[in-house]
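What you see is the complex with one protein chain gone and the rest in place.
A, B and C label the chains in the order they appear, each numbered from 1.
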Amino acid sequence: MRMPLRPRLLPIALLALAALSGPATQAQTDKNVSDAIAQYRAMLADGNPSELFEAKGEELWKTPRGPKNATLERCDLGKGPGVVKGAFVELPRYFQDTGRVQDLESRLLTCMATLQGFDAAQIAATPFGSGEQKTMESLVAWVSSESNGMKLNVPQDHPAERRMYAIGQQLFYYRGGPYDFACATCHGEPGKRIRLQDLPALNGNPGDGVGFAAWPAYRVSSGELWGMQRRLNDCFRQQRFPYPGYASDATIALATYMGVNSKGSVSIAPAIKR
Amino acid sequence: MKHRTLLLGAGSAIAVAAAALVGCAGTSETTQSSPAEITAATQATIKASFTAKGQAGLDRLDQDEIQKICSSPTPPAPDIAARLAAEQAKTVKYPADGRWLGDWKSGEKLAQDGKGKTWADPVDKPGGGNCYNCHQITKTEISFGTIGPSLYHYGKLRGVSDPAAPEAKPILEYTWGKLWNAKATNVCSNMPRFGHEALLDEGQLRDLMALLLDPKSPVNAD
Amino acid sequence: MPDPMRIRAQAQGGNAVVRVLMAHEMETGQRKDASGKIIPAWYITEVTALLNGTPVMTAQWGPSVSKNPFMQFTLKGAKAGDKVTIQWQDNHGDKRSDDAVVS
Partner (left out) sequence: MSNRRDVIKHSALVAALLTGVGWLPRIASAEALPHSAFDAKTLDELYKALGTAKPTESNLVTLVAPEIAENGAVVRMGLSTTAPNVKKLLLLIEKNPNVLSASFDVSPTIEPSFQINVKMGQTSNVYAVALTTDNKVLFAQKEVKVTLGGCGG
């Protein structure tokens, strides 16, 4: 017996595209495509593999490691030694002991050096996704997950924090390289896209779970957990700039700028991204 | 020729700025930084933060006049913008042999290609046009950016039915100029200066011209 | 030793919805490394689900299942307190078994 035939389902967006004749219907095309992409993302939202990294990060935090065979449980992320909950949404911030404004990854390097005896410079020079940088992926996943759902509140109390913001703002607009690109080229105006990817305007507050509030994130393209350091590194690569040092002041200044601009937005880190 | 300078070219200024940064982080917590101080600190931060990698040398951080004036949330004053745009316009080299259009199929490939010029790209490999990153171009490619305007029906909308006809000449010149040096018409344009910065060669530019202006190109035919 | 899975089993209207994340490269055998050498295939080939120790489902996977695989299914009649076990095995012979309690 033949089963009743179901009409072939042609994707709605493509049908709509086939009916298009000119730029007059651009808005409709955009809507169909962005609806389809939204559907794709919504389907992935449940079952974010970042959970695997979070679990590993929590374990790594509590495991004695490094030349000093110590855990990270006394690490001060800004809210006192060992306090992880809520720490992420207040980073970058100024730390008295190092005399620096530090983001999460820079601060974790400090703790890995002082508490565990690792060579911070060596870890900073390690390629992403290998060696202790892999440890970092899991640590940032866990630490950021402990602030999931909280509002970003990157401080501007200390003069060094305000100065870092001001430097970050200049860096954001700094055009250079063979393509004349700045961060602002892609992220200076709301409502823009590169290919199909929405571009948050990072000179303002793009809202809950967007832009700075969506990192660290699991990248489906590489199956790795990207912290803000790797995110910025790849932005600079595509900007055709030279190589930004891991946890360098330029990256921390930009993180300060974006973080402060996003004040009050809810962090959904670790998110899932294409 | 391009003249590139650091915002604060002198090494001594950078040393001072670096010292100021350290000072700030340490004791002088009540001092408010002046704009000049911040600019110096930004330069120092850039110097201290980036290293050369692959083909991406540190000279890429040295700004020319256009990059410098356009590194601000506020656009340059109209008179300055006009002067600089006029200077950029002088850099445009039109095709010597009078051939404006190449092959739109090669142009489409180039428009799709977003590679080239990063620290990870080989120096000898020609870069792509990156066009779809920012522009809608053909009807069939739905993965396009919106940083730049739609180029769909580019030639058709401008009435180019025969690119060889004399009346098409101004459009050919304008389009070539835009590709060669977008800053000639809009001084702080987001678009790279493909000819001026030698990102694409004349043959590649011709192929992109064909994609936009050839009546047989899907840009105009579909 | 492979990393543990994340298993969430939630009672829902007389059934239990089970969501599983596995830590695995799921290398297809189609990709090349920087030197142009094929990266050998390495992927989970078989997955088994058990409810209170009794097998209820076996799955065979190919290399096109995504890296760090996600799988969801529904166990009929499972209730809070029941034990769900997930086991996987890959083409290298590596294995992993993890439990979760239906909540």
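Everything that follows uses one rule, which is that a residue touches a chain if its C-beta (ideal position, glycine included) is under 8 Å from a C-beta of that chain, and two chains touch if they have at least 3 such contacts.
Note that this is a predicted model, so its numbers are computed, not measured.
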(message) Using the touch definition from the top, which of A:Lys134, A:Lys151 or A:Arg195 touches the missing chain?
(response) A:Arg195
(message) Of the residues B:Ser72, B:Ser106 or B:Ser143, I need the one that contacts the missing chain.
(response) B:Ser143
(message) Need a quick check: the contact residues on subunit C for the chain that isn't drawn.
(response) 15, 26, 28, 30, 49, 51, 54-67, 69-77
(message) Suppose we count only contacts with the excluded chain; which residues of subunit A make the list?
(response) 2-14, 33, 36-37, 39-41, 43-44, 47, 194-197, 220-223, 237-238, 274
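One rule holds in what follows: only the chains that are shown with their structure count from here on.
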(request) Specify the contact topology among the chains shown, as one of line, ring, star, complete or other. (result) line
(request) Please find which chain has its CA centre nearest to the centre of all protein CA atoms in view. (result) A
(request) Could you grab the centroid distance between subunit A and subunit B? Build each centroid from C-alpha atoms only and quote it in angstrom. (result) 26
(message) Using the touch definition from the top, which residues of subunit C touch two or more other chains?
(response) none
(request) Could you list which residues of subunit A touch at least two other chains? (result) none
(message) Could you list, by residue number, the parts of subunit B that touch subunit A in their complex?
(response) 21-22, 24-26, 28-33, 38-39, 41-42, 45-46, 48-53, 56-58, 60-63, 66-68, 70-73, 117-120, 130, 132-134, 136, 139, 142-147, 150, 152-153, 183, 190, 192-193, 197, 199
(message) Can you tell me which positions in subunit A touch subunit C when the two form their complex?
(response) 46-47, 49, 51-52, 55-56, 220, 223
(request) Provide the residue numbers of subunit C that touch subunit A in the complex, in ascending order. (result) 3-4, 6, 19, 21-23, 25, 66-68, 70, 72
